[in-house]
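Excluded from the complex is one protein chain; the other protein chains are retained at their positions.
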């Protein structure tokens, strides 16, 4: 048994980890794309559909009450997990992308030509394209916080050019393509000094770090449940009350209104104003169950164990001739993006798959990073707390074999 | 066994139907709010998370391939079910509300002050508020196709005042509050004559009618999976290729782009242009499974059986003194909205719940209808193919008892 | 009578009932005998939010005690607010503020205690306590 985590026991919670791929036991190292789902969460989903599936809010019958209570309990679980002041500051979304678009759309009427939006050089497309669309609508300018070859942000130009014109700053907490943990505390502080709002994309951070959103004093924070052992199709957007009250509603529909007539419609209070339509009820409840599952293990222990996996994998992989890792900062999570010299990442990924090892290859929805390094993409192995040191060994062996076959 | 459907067998597919509420076997008559989920669909969900959960598209590993294939297969199931010409015309959404907002947002740049949008008097808020927001953004005017006290649309004023200024017409296929099946064929034809686009909200129709979208020649059609025995948090928007190509993307993010740089981003082709971010992968797959389930039973048989339930319930309920049904058209589905004279719907719903009978009470997200009838709301019993004649009897008994207690 | 004693009385009354029908019938009775709010106070700012039915509550101060009146367009809701008013009306603000509400649970209305419940029982209690708080502040100032 590992001193920090009983990984062998934990693995039993994940039915998928028992399966074979191409005749080999699966080694799942694509956790940054989506995490696996423990039986405890699957059970919550089955229980929902088997026992109390119903449309929520305003229903007087018991099923509807039970579903509403469970859904609202999940909202409070999210609130507590991220130390959020009010539960109405937790907006349930369909995922990080939805949350970001909600904010980007909401700022349309607040921005003017000449205003500036800053975004980091290592963003996921979900945290670039909505702001480009926003700039197109408003005439604001998109500025970029640059990065260096180690895969870390270079804040100096940002600090120097921040000004009253800066209205918004967007940055991911952790880069999905590099694993870098960004210095968001400093970015938030600097942005607030000139009165700019900050949205932090926490999609990659949530599986590893329990962010304290009150301490961070961040204006918006977004996450996706499918990256933290929860189901697909659900996520959450945190927003400070003052911002959520200022922003116009994103979508129109059921749930988000107070009164509707053809002449005049008034919107509901928070959080409902931003939650039009029947939500992903089961997804929301299972999202809460996923956080419960992680907290039962302990986020600190998860992070410590993953760091061990990262360090071991990094040192073993670097022993391979011609292997280069992208993202060499000291402050990073268990994501390793790499390439073998002269070899296309797609080839490596395809051969690893034949060996039962699931990694992601390509631009990881972060083309600007690939352009920066002038590469077509990388092979990305991303580890979760249910991975083992011997799975790292299989990865390393696999990469060696691939290198041999491909050169 | 019922001559049309083996309902006893069918009921065994739905674990929730075996449960008790307040010590009574549950009678679930809130199907218009959300339908129940058969074991076959639950199994597909469990299988997904237990065997091939992975992020889709562009993944080279086997899990990702299996998930992608299953997800795209579901898209084709939806395509075939609704006789849609191209699979890329099926946009996966998080539900009807999402689909409607996508279209409403997309039309922003096409509308000008003086343009007209027509909407029916019996819409769900999801099909009113987005158009109000669109009118606010563009200066277009919202016009209303009126209804009569029988609960049917009155098309004459619409026909008379349709003009070149009319750009869009929105109507639900079936009213969720009244059960009325609207004459959408005629509305579509009239709108097309003046060159207007038509969006039909099929949320309530999908559980009862297999719409042939090519025959209807409709421009947009939206549905939610949770109303057709599928999971929460997923739906589909059908759009004609020519419209989908014309409309700008709704959300920015992963999946929906071809190339991203900070200078210039090009969007992906259909359907991806409208599918930003990680979708509800499991939900999409289970959505397909739900359609398979319904088709195995047969939509025609479902509709015929539900009509029988409707007729029986209608005639039995009408025997109760002071009971009035809203929605007395001849062409309707198995939805009965009613009130007891002088009694608040909330009181009836609360007492029925004590008897284990789940109905919905309130405005059903269709306040304009309630305003039209000058009532605070209705009690709505909505039947699905898994309901039985004896459940109708229990409803009728329950309403009688409630009437007695409350007057 | 003190709030606690009244609450006990209510619990006693309800404990006589064997089934939900008797309980609800009694609640409906109580609703009918509710101290009615005068029509001039049936305005939007006396409305309690979060209820599917309309509930208006008004408070007055008489001899250092808060007197509540209320109405609703639904009779069960009226019964529920009636029970609350019976427990809390004609009491000193400080007593209302410190009063417990467990008796709701004991009379079999536990399911109505969920904050998401469409009848807004939780909102009603909150509103009564808010009125008491306002009068308490007035007394202290």
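Things worth noting here:
Chains: A, B and C, in written order; residue numbering restarts at 1 for each.
One rule holds for everything that comes next: a contact is a pair of C-beta atoms (placed from the backbone, for glycine too) under 8 Å apart; a residue touches a chain by one contact, two chains touch by 3 or more.
Computed from a predicted structure; not experimentally measured.
Note that the absent chain touches A, B when the full complex is taken as a whole.
Screening A:351, A:381 or A:399 against the full complex identifies A:351 as the residue touching the chain left out. One of B:36, B:68 or B:314 touches the chain omitted from the figure, and that residue is B:68.
When the whole complex is considered, the residue among B:59, B:106, B:130 or B:202 that touches the unshown chain is B:59. The missing chain, though absent from the display, is touched by one residue of A:22, A:80 or A:301; that residue is A:22.
Across the interface with the omitted chain, chain B contributes residues 56-60, 62, 65, 68-69, 72. Not every partner is drawn; the one left out touches chain A at residues 22, 343-344, 346-347, 350-351, 354, 361-362, 376-377, 401, 405-406.
Definition applied: only the chains that are shown with their structure count from here on.
The most distant chain from chain A is C, comparing centres defined as mean Cα coordinates.
Rounded to whole angstrom, the centroid-to-centroid distance between chain A and chain C, based on C-alpha atoms, equals 46 Å.
Once the centre of each chain is set as its mean CA position, chain A and chain B turn out to be 31 Å apart.
Shared contact sites, meaning residues of chain C that touch two or more other chains, fall at 52, 118-119. Counting partners per residue, chain A has 58-60, 62 as the residues that reach two or more other chains.
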